[in-house]
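One protein chain is absent from this view; the other protein chains keep their places.
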Amino acid sequence: MAGLEVNIGDLKLKNPVTTASGTFGYGTEYKDFIDLGSLGGIFVKGTTLEPRQGNDYPRMAETPSGMLNSVGLQNKGVDYFIDHLYPVIKEYDTNIIVNVSGSTIEDYVATAEKLADLDKMPAIELNISCPNVKEGGMSFGVSCESAAKVTRAVREVFPKTMIVKLSPNVTSISEIAKAVEGAGADSVSLVNTFLGMAIDIESRRPKLSTTTGGLSGPCIKPIAVRMVWEVYNAVKVPVIGMGGISNWQDAIEFILAGSSAIQVGTYNFIDPTISVKIVKGIEEYLDRHNIASVRDLVGQMCK
Amino acid sequence: MAGLEVNIGDLKLKNPVTTASGTFGYGTEYKDFIDLGSLGGIFVKGTTLEPRQGNDYPRMAETPSGMLNSVGLQNKGVDYFIDHLYPVIKEYDTNIIVNVSGSTIEDYVATAEKLADLDKMPAIELNISCPNVKEGGMSFGVSCESAAKVTRAVREVFPKTMIVKLSPNVTSISEIAKAVEGAGADSVSLVNTFLGMAIDIESRRPKLSTTTGGLSGPCIKPIAVRMVWEVYNAVKVPVIGMGGISNWQDAIEFILAGSSAIQVGTYNFIDPTISVKIVKGIEEYLDRHNIASVRDLVGQMCK
Amino acid sequence: MKVLDFIVRSNEPLNDKNHLIKVTPENGEPLPEMFPGQFVQILVNNSHDVFLRRPVSINNIDLDNNELWILVKRVGEGTEKICNLVSGDTMNIIFPLGNSFSIPEKKTNTLLVGGGVGTAPLLFLGKKLSEKGYKPAFLLGGRTESDILQLSDFEQYGDVYCTTEDGSFGEKGFVTGHSVLQKNRFDFIYTCGPKPMMVAVAKHANSNGIDCEASLENLMACGFGACLCCIEKTVRGNVCTCTEGPVFNIKELTWLD
Partner (left out) sequence: MKVLDFIVRSNEPLNDKNHLIKVTPENGEPLPEMFPGQFVQILVNNSHDVFLRRPVSINNIDLDNNELWILVKRVGEGTEKICNLVSGDTMNIIFPLGNSFSIPEKKTNTLLVGGGVGTAPLLFLGKKLSEKGYKPAFLLGGRTESDILQLSDFEQYGDVYCTTEDGSFGEKGFVTGHSVLQKNRFDFIYTCGPKPMMVAVAKHANSNGIDCEASLENLMACGFGACLCCIEKTVRGNVCTCTEGPVFNIKELTWLD
């Protein structure tokens, strides 16, 4: 039986399959469907310093092989998370990684600082790529300077594994990846959603209350795979890949392109058991090809 | 009956429906299927100064709701075009617009110069966004400076309507649009394909001989609509929108987002008659909504 | 919550748009207890265009046959594909989802007001109320006679009043104009249907001091609380329609402002 363990910085995952922030709630929502302990990790919903109501309804539109969302980081804030959610979810037999979002550098720093004290909270994912908030969010992720700045600031207060989540809405994602690597990121995760839009032609209104929103799902997979490959070839830190993964074959594709671990996002909505199926599929693929460890497959596309 | 005529600079289209470069050959390929005279225009295959063999096989991979291609501007060069293709296609009762590509500014200029002399050749589309050639191509389209530079150079030798085709692989497409507008473009068309990639997990090889290629089809539509909307709000010149249009509803969506005309690309492969169906669908929509002219719909999304 | 393959036992067109489809778990396992107002998320196969599941109310649970009933109206590609299924086809379903209508502790005069396919969850609710020994009344609205669905099923559980916009059946007009609202006294109104209808019903209930619950049909991506797409603005802030709804007491909603 092939080895499935992978490391992201100091973070040890029992297998490379994790679930993407904003698509898996706090894990609890999936407890009825799967054994959460069989996952490598769970990236919980974007968490901010203060509670947020998110954007107005409608927040969702279906698109060809994907969806747009403009949830806008609705969450009850980091204090509520620590007091009410953390005590429950820290009991899960998997890694819980908080996705940290903010409008200002101070927000990110203050939130990360609070999370640093929690044991059983081995890592955070710095979300500098959310397209659905007016201030901050994606704007940090689209320039090397601001991406490096927020990464460096959080690095100073957060000693555990820090993963920085990159925006695909840029000319060169590998430049941004190099900038955050230089600023102390232990890993980069990509991609967040693509900025998109849809219009109802009868009402002539945008389908989302915010006009634009984030595109996710299988439609984005070819672009996401390309970005993972570019970033894998540009940085030394491990890459966590995602974007449209809907089966184990997609997961293998991302691993071959250079992902040390993968996140399953939107497809959890369609098949809430997909993440465990992917764990099984990867294992069988490795066995079938006599590959001793999934680590031996990372970035091993033949050129 | 609603008016369908639109103008792009000095170029008069009988209706806003045109076909995208590289997906419609030289029109001839579709003669059996539709009356080419019922189209607003035909953007013919990317044409370069010298003949090109294009990239190696395989050049195509199917993706969720789309495809990747890496044709790489295979064409017989502008002289062959002028001598052998132009004499045939200039007889079509529609606008023929040549998509001009190159590796250097001198290439673009020399090609445009040769085309400027042809009557019945009212416009060119400057392709500064092809992701499938090693040199030039997309690299011109991803920075404001180089985009402006090539536009300005061609402007000097090409007095007729010059449309500049933008790359979506950028952080801010509206900045590039403003740059080429400032450099003398009469119109901008968008989007070209998104840089993507796919891997065959059994052979572990990229599905395209070039590793990466251009993603097109319905999958990209939400991003393309958003970019059209952004550019429409940033420039004064007319915008020609495309990216995944597969029916008249999609065409209306692009028009509402700010497209004065639209191009139908990949979907021609699936339904070679789709362009004329779209002309009819737009006309019926306008009549049903009592809109006198399609021009009254451009950019009229309600906010 | 579970995700399970179901087999289509029957698919009966009720009119040109609406189908009553009865399904049973493929593996034969007994259906768990479910409550009126709850819904299911259906995976649509064999479609180019449908990516997300489609939410559909539980119309009835037939314990004797271990069948779940759904009533589906063709409005687009997803519901079209569901309506085209034939006996023996399978359908992957996540169920049961959402909260449910509240069943009063004591005998209460209830009125169940539905419009179009919005009557779907009211049949199951009527059955439960009737099992409790309360005799519910039903007020069903449609554009024309054929829009009134499952009439004889409703009649098993209580009096049925109808309105049609063209007057072809029952009283002419909208549900909120029906004379029964003036003649009879109701203590609890449940409603499901097009939003303008539900808002009108809610206003009637509110101004007559009648308790009222409405079942919402917000756009959903997941259906089980994971995506936060389906929110409704309430007096408590934004809440998920799929977990804290689809049934809301109208006092919680901001419709009456």
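First chain written, first letter: the chains are A, B and C, and each begins at residue 1.
In this section, a residue touches a chain if its C-beta (ideal position, glycine included) is under 8 Å from a C-beta of that chain, and two chains touch if they have at least 3 such contacts.
Quick caveat, the model's predicted, so the values are computed rather than measured.
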Chains on display which the left-out chain touches in the complete complex: B, C
Options B:Leu4, B:Val17, B:Leu49 or B:Val71, residue touching the unrepresented chain: B:Val71
Touch list for chain C against the chain that is not drawn: 45-48
Residues of chain B in contact with the chain not shown: 22-25, 29-30, 32-33, 45, 53-54, 56-67, 69, 71, 74, 217-218, 266, 268-273
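Here is the rule we use: only the chains that are shown with their structure count from here on.
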Graph class of chain-chain contacts, one of line, ring, star, complete, other: line
Two chains joined by the most C-beta pairs in contact, as defined above: A-B
Chain whose average C-alpha position is farthest from chain C's own: B
Most central chain, Cα average position: A
Intercentroid distance (Cα basis), chain C paired with chain A, Å: 36
Interchain centroid distance [CA atoms averaged], chain A/chain B, Å: 34
Whole-Å separation of chain centres (CA-atom averages), chain B against chain C: 47
For chain A, residues contacting two or more additional chains: 61, 63-66, 217-218
Shared-contact residues (touching 2 or more other chains) in chain C: none
